[in-house]
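A single protein chain has been omitted from the complex, and every remaining protein chain is retained in its original position.
Coming up: chain A.
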Amino acid sequence: MRFVNILQLGLKELRGLARNPMLIVLIAYAFTLAIYTPRRCPKPSTGLRSRLSTKTNRRYPRAS
């Protein structure tokens, strides 16, 4: 096994990745905004669920 070959192949791969900016943008998006945005947006069902759970709590105080 020649480590020089592995190193050169790895560097070639990284250079290829650097020449493809859209792929880098996609990777950066997938690991940052794609996770952050949906989790931070209020869901329409959240209010309903909290109202329902409040009602349930009032009716069955020991249930929760």
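Following the convention adopted for this analysis, a residue touches a chain if its C-beta (ideal position, glycine included) is under 8 Å from a C-beta of that chain, and two chains touch if they have at least 3 such contacts; residues count from 1.
Here is the rule we use: contacts and distances are computed from a predicted model.
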"Ribosome-dependent ATPase", "NADH-quinone oxidoreductase subunit", "Long-chain fatty acid--CoA ligase" or "Na+/H+ antiporter subunit C" - which is the UniProt name of the missing chain: "Ribosome-dependent ATPase"
Absent chain, residues of chain A that touch it: 1-2, 5-10, 12-14, 16-17, 23, 27, 30-32, 35-36, 39
